[in-house]
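Here it is, the structure in full.
What you see is the complex with one protein chain gone and the rest in place.
Labels run A, B, C, D and E following the written order; every chain starts at residue 1.
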């Protein structure tokens, strides 16, 4: 199992959710975060001075999925969250060793 | 070291915290999230139409613990967070390579 | 690639951000969390009784970085977030297998 | 006596201020529920006000203030405000009508305490129309419309019985019929937005000046007396509740502001009959008493969720009795117990007792009937998701 | 007639209450925008009020209420409040001046609907001064300052045309010039703080009593009538909008409170001329009509963001016509259509039509001129970051 952490523009969440659901990927956890990428955030011009707004609101989506689903999910998120402008976000994939349900005693390891 | 991510019903947080503390597990980080499981969230009937409320508030608990503590903690969380109904939540376990304190120079690796 | 999760005092965030930026580390995602460490939170004396405030607001910083950057970043965070008192926080490092941009098709594995 | 511009100005503004108490109750309550129900709680106060407005200008006003029928109810002579004119004694009749309207509105808003976080919106609307008609209107008639209580000489200056006993004991009956919130007693349901409750409390305190001193229906010394004792009782209640709860733990701001409301409730029937020093006592006792009633309610595992019973019901009862105890002829023309007038005290007790029984029983039956027919309560899933989403399709920070 | 303390007391307090409507609009709007623009939205209401204050006490009052020039505008005789004294008929002239000031202030605040979440602060200030001078002041003069509309006999008791048509159609023109919010139609821009909007709605309802009944300029039966019909129309509008939207889905609290505002708008010109039963109809139709206009606006892909056009513009138009329909001589001395007076109805239609055209065209030109010169809109990046940060350097939970 893998965990996908996707950090996207908050306004794209509905599109991303819909695109994922279309392909049968429902389970996810989301929360509001703020962040800056390597561009150091957003630069406002103000009378010659530059003002950096360095923490831009983003939405983080966490999904724990089977290994073979990682690739299609990344593609779906990219397609549905992309605007082409700086700040579109980033996807991280990391290993998960065990998934346990709380309601039942189901467990999945690797 | 392992990281345990448990996503539970917000209203069960106090019970879970207490159950963990009873067994000596104090350290944790919590935050509010929203999520849907494979059930696609909650379905409301509304005049024949179904309305899906797909993002239900949950509480996420993150605990970084020794390998041998993973099993007992999962059991405690299951016991204290379970209602038996859809939406009880899920526990994920993933590897952690290094734990560093900030106050001191203590570090633990694997 | 590694993911660094640093849990710090919220009031130190600006210092930490500045210290990291000075060394060229910009990219990060932050969010508000609450937590308790092994000290079980903070203890208030109240007429002889002890009242435990067990969930103290913290700020979590997530950074996905190259392996060789882990050590310097930990040092910077320690230096800039340390007050020397209980509650300074903790840093966790865990493996990341893939980093994908959303705006472009760039990907980095390991 | 013709119209008086000063009195008219006073009651016009008072009416607007009392109107503001209705959303004030919504905010006060809204801060005490879980965030998933805050919109529902505030919206119900607006809706309560809207439906009472239409009910009042059609039938309600006439039922309460129309020519008396057997001491129990007014006739429908003023149906559709028929015969309610723009002139009058001191203030226009039309103004008196709307001043009474805003009282009826806020009373229904208080009642939502007993069904908070679990009532079906449609059922609330039906309940609201019926409750106002069957409970509020008769009680208003008894006290102020020439009904039996006023004939008997019962004193209720600004609505301790009509407004607070009725809604407080009505809320208790509703809570019994609708049942506890799911999870009540199992996990904490603490106030999630104390600031909002304090804002609501501020608007209530503000509006209450108009509620009580406006009940003099003139800008005179009696209104000034009502204003002063209202403020004193609120302050006294805030302080005693705070101190009483301090003895057990930290003094919460919720307790402090609840104590203020308790003081305001208790002085409501008395404010045209008692003086400032009595107000310190009335408010002070109200703060402690209502605090104890709240603790009692919690201990009994009763989910009368936002304590309309403890504060409005029991505070209103205490106020009715206190009026019979502390009334002084020098202010309102009637003496109470401490000036040797046992009779007045007994009348007060009787009036309160009948009001309690009537409000409780009729509300109970009404709630049962609605529950059996259209269902009072949302489904378990809807309750879990919260009324904001399930009843209004909205949520905070959507 | 000399000063009357009752009337003076009434209008003093009414003026304060109407002033509170301006931040009320800010809160009402602030809850409907995305959180990154909530401070901007509220701040603009304060700033609108501040700049109108200075404009009004220098030139504005004189332009609106100075001696008539050709039925179109007042002269500058009262420039700097020259000759506006502390005595008067019934109420001090100075008080009349400030009562009119607060109307001008709230009107500009309503206008911000059309440029929400995207206007440059500096441009808003310039726009505000010019708009008040070139649009509001003439309209106020026409209706109340002795201009052509009042000479013709057009009825506008409290500002349906002057305040609501002007700001509603002005907002529409602004929205057309400034363009849609980026992302409009692509992703949801739902209200993020419904509670705040409800608080704003409560303050609006409260202040509107003063707005409408204060327009009687005296504490009398006419004021009482205005008060009563105002409340009825608000309640009726709240209920019909709620029911109409219920037929399509969940009844949102935003719809309910928007319906109340629609009812308040529609009764504004009529409140000194119609009775309570007509108010039920006027408010009820306003609720449904404005709801449909909102749906229409959304369907057309028009980003008149917070629906000043649908609610104030179209509600104001309906109110102007409704005045011509339901007016009854027994209240305001003039009969309307249902009493056979076609003439009055036509005057109302003409007046509203001219006001709509004037407000729309002049606002459009003004906005174009500002857009071409200093630029009306923030940059795309500033809009993305939000006006709170980009215009004020502030944010919620900084």
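Basically, a contact is a pair of C-beta atoms (placed from the backbone, for glycine too) under 8 Å apart; a residue touches a chain by one contact, two chains touch by 3 or more.
Note that the structure is predicted; figures quoted are calculated from it, not measured.
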item	value
Touching residue (missing chain; options D:84, D:175 or D:191)	D:191
Candidates E:54, E:342 or E:374 - the one touching the absent chain	E:54
Touch with the omitted chain, as defined above, among D:152, D:277 or D:361	D:277
Contacts of chain D with the absent chain, listed as residue ranges	4-7, 9-10, 13-14, 17, 35, 188, 190-195, 198-199, 201-202, 205-206, 209-210, 213, 218-225, 227-228, 231-232, 234-236, 238-239, 242, 249-254, 256-257, 260, 275-277, 280, 331
Chain C residues touching the omitted chain (full complex)	11-12, 14-15, 42-45, 51, 53, 56-57
Touch residues of chain E, complete complex, unshown partner	3-10, 12-13, 15-17, 19-20, 23-24, 26-27, 30, 38-40, 42-43, 46-47, 49-51, 53-54, 57, 80-81, 85-87, 91-92, 94-95, 97-98, 101, 121, 196, 199, 388, 390-398
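Definition applied: only the chains that are shown with their structure count from here on.
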item	value
Minimum number of chain-to-chain contact steps, chain D to chain E	1
Fitting chain B to chain C on CA atoms, where both chains share a sequence, rotation angle to nearest 5 degrees	120
Farthest chain relative to chain B (centres taken as mean CA coordinates)	E
Mean-CA-position distance for chain E and chain A (Å)	43
Overlap residues in chain E, where contacts from two or more other chains coincide	188, 249-250
Per-residue overlap in chain C, given as positions that touch at least 2 other chains	31, 94-95
